[in-house]
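One structure is given below, encoded as structure tokens.
The complex appears here minus one protein chain, its other protein chains still in place.
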Amino acid sequence: MTARPIEACPIEDRLAIEDLLVAYAHAVDRLANIDEICACFTADAVFDLSGIGLANVVGHAGIRGFFTPVFANMAHHAHYLSNFAITAHDGETASVRAYVTGMGMGRDGRGVTVHGRYYFDVRRTAQGWKATRYAMDFLMPLTGTLDNAR
Amino acid sequence: MTARPIEACPIEDRLAIEDLLVAYAHAVDRLANIDEICACFTADAVFDLSGIGLANVVGHAGIRGFFTPVFANMAHHAHYLSNFAITAHDGETASVRAYVTGMGMGRDGRGVTVHGRYYFDVRRTAQGWKATRYAMDFLMPLTGTLDNAR
Partner (left out) sequence: MTARPIEACPIEDRLAIEDLLVAYAHAVDRLANIDEICACFTADAVFDLSGIGLANVVGHAGIRGFFTPVFANMAHHAHYLSNFAITAHDGETASVRAYVTGMGMGRDGRGVTVHGRYYFDVRRTAQGWKATRYAMDFLMPLTGTLDNAR
């Protein structure tokens, strides 16, 4: 999250990193295949939602463990991304901040809306950019309940 | 909607296709001139909102027929686009998915909010990229009523 001039980030990288976050959100919203989510992360990735009171897990097994009950509990998801900002870039790694409006509706009818920020650290791999760390925080107070994501 | 690597899409095309969707949304939101909407579509375009329970029409006459009562009924529109993803590209045609939060307020005071996805097939023309097909689906259950768009 160190502040380096974003001009250091080639446009191709910037857009590919945005695409990674969009792919992550779409995999979360499809509620169909956790492998699609894992594919956005390196094998050793830290997945840290402690900033919003949820899990802090490591690696694909940890990510799978987090999303298994989420996918079982949720009927609908929508994660809108905007305000992308590359905050660090050294050619092989980068950090990006984005705003998210995350909406969920549980099979039990209870809903949640999160207004916050995503922070991704990413690394260039042979399969494109992958996240090595993911964290988020709130911009606005939570509306509804995150019970279905616990 | 076939999945080809988006790296195949030059940045210029990708941004021009995003601009087309933004121009469409802005024309819808201005509620001023249906020609501005038609200008986003080829003459033979399929405009298919059956995925959210609305019209499935063809061509500029069909699009005009759909929007004439909408423009008469609606007092306010706002269509926020995000999460753009090029899902196919062969140089002359492409497919793009985007997220939309679409809000409307009728002259009768009744409102609607749609959280969904846009799917555009687009074609390069002498006048820039134009949509040949437009469809959408829901991410979240509808809030309010679409009566003013029928």
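We call the chains A and B, going by the order they appear; numbering starts again at 1 in every chain.
Definition applied: contacts are C-beta pairs under 8 Å (C-beta built on N, C-alpha and C of every residue); 3 or more make two chains touch, one makes a residue touch a chain.
These numbers were taken from a predicted model, which means no experiment stands behind them.
Visitor: Pick out which of A:Thr68, A:Asn83 or A:Thr125 touches the chain that's been left out of the picture.
Guide: Answer from the full complex: A:Asn83 touches the omitted chain.
Visitor: Using the touch definition from the top, which of B:His77, B:Arg97, B:His115 or B:Arg133 touches the missing chain?
Guide: Counting the whole complex, the residue in contact with the absent chain is B:His77.
Visitor: Tell me which stretches of subunit A touch the chain missing from the display.
Guide: Touching the chain left out of view, subunit A contributes residues 6-7, 11, 14, 80, 82-85, 97, 99, 101, 115, 139-141.
Visitor: Can you list, in ascending order, the subunit B residues touching the missing chain?
Guide: Residue positions of subunit B that touch the missing chain: 11-12, 15-16, 19, 22-23, 25-26, 29, 76-82, 101, 103, 105.
The definition used in the following text is that only the chains that are shown with their structure count from here on.
Visitor: Counting only Cα atoms for the centres, state how far subunit A is from subunit B in Å.
Guide: Computed value for the inter-centroid distance: 26 Å.
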